[in-house]
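In what follows, a structure is listed as structure tokens, so that the remarks can point back to it.
Every protein chain but one is kept in place in this view of the complex.
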Amino acid sequence: MRRVGVFVCHCGSNIAGTVDVERVAKEACKFPNVVFATDYKYMCSEPGQQVIKDAIKEHNLDRVVVASCSPRMHEPTFRRCLESAGMNPYLFEMANIREHCSWVHPDKEKGTVKAIDLVRKAAAKVVKDEPLQKSSIGITKRALVIGGGIAGIQVALDIADAGFPVTIVEKEPTIGGRMAQIDKTFPTLDCSACILTPKMVDASQHPNIEILSYSEVEKVEGYVGNFNITIRKKARSVDMSKCTGCGTCWEKCPTKVDSEFDMGLGKRKAIYTPFPQAVPNKPVIDRIHCTKFKNGKCGICQKFCPTGAVDFEQQDELITEKYGAIVVSTGFNQFDHSVYGEYGYGKYPDVITGLHFERLINASGPTMGKIKRPSDHKIPETVVFVKCVGSRDEAKGKSYCSRTCCMYTAKHATLVHEKIPGSKSYIFYMDVRTPGKGYEEFYKRTAEEYEAQYIRGRVSKIYQKGDKLMVRGEDSLIGRPVEIEADMVVLANAMVAREDAGDLARTLGISYDKDNFFTEAHPKLRPVETHTAGVFLAGACQGPKDIPDSVAQAGAAASKAIGLLSKTQMESDAIVSNVDESRCSGCMICKGICPYKAIDAKIITERIGGKMAERQVAEVNKSLCQGCGACTVACRAGCLNLLGFTNEQILAEVEAVCL
Amino acid sequence: MKYAYYPGCSLHSTGIEYDMSSQLVAGKLGVELKEIPDWNCCGASAGHTTNHLLGLALPARNLAIAEKEGLDVMAPCASCYNRMKTSEVAVKSSQETKARVAEVTEMEYEGKVGVKSALEVFVKDAGLDTIKSLTVKNLGGMKIAAYYGCLLVRPVGIGFDDPENPMTMDDMVTALGGEAVDWPFKTECCGASLPTAREKVGLKLVYDILTIAQSVGAEAVVTACPLCFMNLDMRQNDLNKKVDNANFHLPIFYFTELMAIAFGEKPAKAGVGKHFVDTSSVLAKYNLK
Amino acid sequence: MSLNTEALPKSQEVTASPEAAPQPWEPRIVGFACNWCTYAGADLAGLSRLQYPPSIRLIRVPCSGRVNPQFVIRAFQRGADGVLVAGCHPGDCHYSTGNYFTRRRFLLMQRLLEYMGMDPRRFQARWISGSEGPKFQQTVTQMTEDIKALGPNRKMRDVE
Partner (left out) sequence: MQPINLTSASAAGKDFVEKVRKASGVDVKACYQCGKCSAGCPVAFAMDYTPRQVMRMLQLGLTEEVLKSHSIWLCAQCETCSARCPRKLEPAKVMEALRIEAKKAGFETEDEIATFNEKFLRSVASNGRVFEAGLVIGFNLATVRPFKDAGVAPSMLANGKLKLLPHKIKGRDAVRRMFEKAEKMEGEHK
């Protein structure tokens, strides 16, 4: 026999005005297990709570029902009240007789009847309430950042400044990401390297930051607060502890290879750092192209290395570390426009992409900052820019807008005007999108002061005619086909997800959208969290973004991670799912249903017929379970139950309101 | 290999060379062609732009006849091919269309047989190796621009080759020992019947195509469509008269003519003597007479 | 999972207040509302003082995906005249995917009930967000009207 107390609130006249609260209390006394019922003017007030505490003592109550407002409002208040009275706070239910009754049903008689029903429902449920405990776990106070572009660097610096150790795992030989490839940045046109390289150096010198370049995340186990991460450190063929970055090796190496960093417009050696300010500034050997690895000859770098750092025998190394939080900042790729047959399938050398252009215009790039067209190194006089290539194009590319290309195209046209006197730029666009501070003004300047001719229309065909590129479009504002004889064409290719984004998402157990961008937990209110607790997002891996937005998101992701790492213990909600192991058949249907990957199989040993036998059953990880209850319905055996919302509790409610 | 042969109206008149050379090539490749008995005109673009249903029904009647014989159709003309393909796809993808078409044609076409272009049959299906092995007179590196026209590779997703940069004919040219020049107007439209119906508009399209072909150094253009052929071949004289500085003497060939010649047939037997633009000098240059 | 209902007083007994004339029949609808959207939407209807018939009794669940079809059947067996399952709009689920399950599950449920001879209007699944107080009001009003027209549920009521 339970001892339930019912407390009916007047809320001034909010409830008492249309519900006969006294009658509700009187009726409540007749419900099974109810040993005490009363009404009071303001239940949530100090004296109101005192009424509850006193009654608990006086009547030796072991369950409490408050009939008042929405539990969304005061459930926590009353739970605390129970706790301070020495009771388990989960032995409590609320009947919402205000929002769901007095405020919507002006008829006092009908309202009162319904209020009584609602109290009966709460009383029926509370009888089935069991004491619940929040679980808590310790936290590993270290963060892992995957991807060392501007977003990842910013995240690492912010977390490290807050006093927590951070590891950056970067798959390239250096951190820096795309921003390192960019020459100047809109809308201020400050030099990208001037603002990025100091940050890279800061990161490399920060006592709390460890950079694992040329490395990748191989395996993720564990859960929020306690991830076990396996990282593959790819063989650099250079002993990092011995190498001083003197550069002798790459000076001497006879093997030249197209430089990825320079978008194939320049060369690098087989032993190389991608660019002079690389961090760490120590080389790797590209084993695919190195002659030594190809046919055993050469070894020049090793011969000349003053410190004996070159190590052809080096192997990949796997390390496993514990982290409390993960930030993913793996950035983006450029859309591959070789699907556009009408633009030459990517085979015209002078039809280049935005990133090619960045390298051409960069003073330390392959042309020393001179805009020369790749085919014959002539300086182009007429440059055509084509926007939305692969963006906003369901037929060949992606349906979304890439957000940055309107601005970087304006930037490019500005730079053409500055660098090539007498040149002329044409920009084909569908819309000009400039939603940022100072962006519209920048675009206006490009069109007015830098004389870029904007033409509203999508280009239908680009073809080579002699040494010119013919560009055919429509000026849709006058409604006539137009044709331009260009020397060079720059395509504003869409920003797309990294090709391995899907794999990484599966490794991490986070979700991704139809375009392989990682999905945030809520598009407006939880933009840097994922559905997997403890994994956060920053930068262009979540969707096309420019540098200001990437950095802002990085700060937000860092603060979320810091918030998590600052806790000594992590409390998880008591409303979690629970497996009745004795009945679970181990079919694991529930596992696939859980959106938080909180269910896994475990092996239990039990005595069957006097023999010990092993058996698989489902196990709910209480720190990961968010209490949605989806699994409980999926289990055909009905052996999963959601604590606080058990089948028995809900059925009791159903029965109570159906009388 | 056996196909129901659909020559279409053109191959019996203005495109007679295409008919002659196709028959020769078929013989060499061991492809048996059986002309569809009592076939009718496919309606061309006039048909479907006047009455959508008629545009589907006219080709369907021919397909229905071929279906009775259980043969896929080979249609050398790009326009006929495009109309038949459209009809085939429409009937296959909608029961309602199938029924309506059947009502008009008074014949059942189930979509069990389909249509292929001559390029598909003679080059893609036959295979470049077979073509190479049959070649006895090498084209000697003749620079040839392969012109596919617009309809052969459309609608996108249904055709047998890339819609923007098809290669079937280029590969054939190479297999025959010619040099297929890379050029950007492979699939630009020649205007179809516009040069006849709306001369000025049509001639401009032909002019552009010939100019680009010449500018990339093509010594000849090879086509797979009688309409393209007629526009490019017959209109050169017109253009030379009507357009300042125009001076075109660019030989135009059907791809089947080149194949027949390379396979050792006399050019005349393939119908090559019937062109408007002289072909003898370019053939002479490469010892192909 | 059975509950001894004998011990409970019948609501008819307690509600008949002495002076009230016999009331016309009011349908009884059991509503399962997800905590994040529909329960909040019903709260908003209250905060906005939107009136609707006192026919519905809401049972709060964390997610519409928590609603076991068994609960629905039980409600009908115990004499509910209608059942409403309501949650977040597809794509807005607090738990990301829960309501997709709901959608599929209740389509099947609807067919099952129809098979058992239940008028499909008695069982409805709706998406009502936390800002859709008026939609909650309209849904309950409409459902009440519909069920009034159908009369009490006798089909699945446990034989007593």
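To keep things simple, chains are lettered A, B and C as they appear, and every chain counts its residues starting from 1.
Definition applied: a contact is a pair of C-beta atoms (placed from the backbone, for glycine too) under 8 Å apart; a residue touches a chain by one contact, two chains touch by 3 or more.
The model shown is predicted, which means the values in this text are computed figures rather than measured ones.
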| item | value |
| --- | --- |
| Which displayed chains the hidden chain touches across the whole complex | A, B |
| Sole contact to the chain not displayed, among B:C189, B:V216 or B:A246 | B:C189 |
| Chain not shown: contacting residue from A:G225, A:G344 or A:G457 | A:G457 |
| Residue of B:I16, B:M167, B:V216 or B:V243 in touch with the missing chain, whole complex considered | B:I16 |
| Option touching the unshown chain, where B:Y5, B:W39 or B:Y286 are the choices | B:W39 |
| Absent-chain interface as seen on subunit A, which is shown | 342, 392-396, 430, 456-461, 472-476, 479-482 |
| Residue ranges of subunit B at the interface with the undisplayed chain | 9-10, 12-16, 38-41, 43-55, 57-58, 61, 100, 103-106, 150-151, 154-156, 163-164, 187-189, 191-194, 196-201, 204-205, 234, 237, 273-274, 276 |
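By our rule, only the chains that are shown with their structure count from here on.
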| item | value |
| --- | --- |
| Graph class of chain-chain contacts, one of line, ring, star, complete, other | line |
| Distance-maximising chain from subunit C - centres being C-alpha averages | B |
| Most extensive contact between chains (C-beta pair count) | A-C |
| Where subunit A and subunit C are represented by their mean Cα positions, the distance between them in whole Å | 37 |
| Distance from the mean Cα position of subunit B to that of subunit A, given in whole angstrom | 54 |
| Multi-chain contact residues (two or more partners), subunit C | none |
| Contacting residues of subunit A [partner subunit B, same complex] | 341-342, 344-345, 461, 463-466, 470 |
| Subunit B residues touching subunit A - in the complex, by the definition given at the top | 162-165, 184-185, 212, 215 |
| Residues of subunit C that touch subunit A when the two form their complex | 1, 3, 5, 7-12, 14-15, 17, 20, 23, 26, 28, 30, 35, 39-40, 42-43, 45-47, 49-52, 54, 57-63, 65-71, 74-75, 78-80, 94-98, 101, 105, 137 |
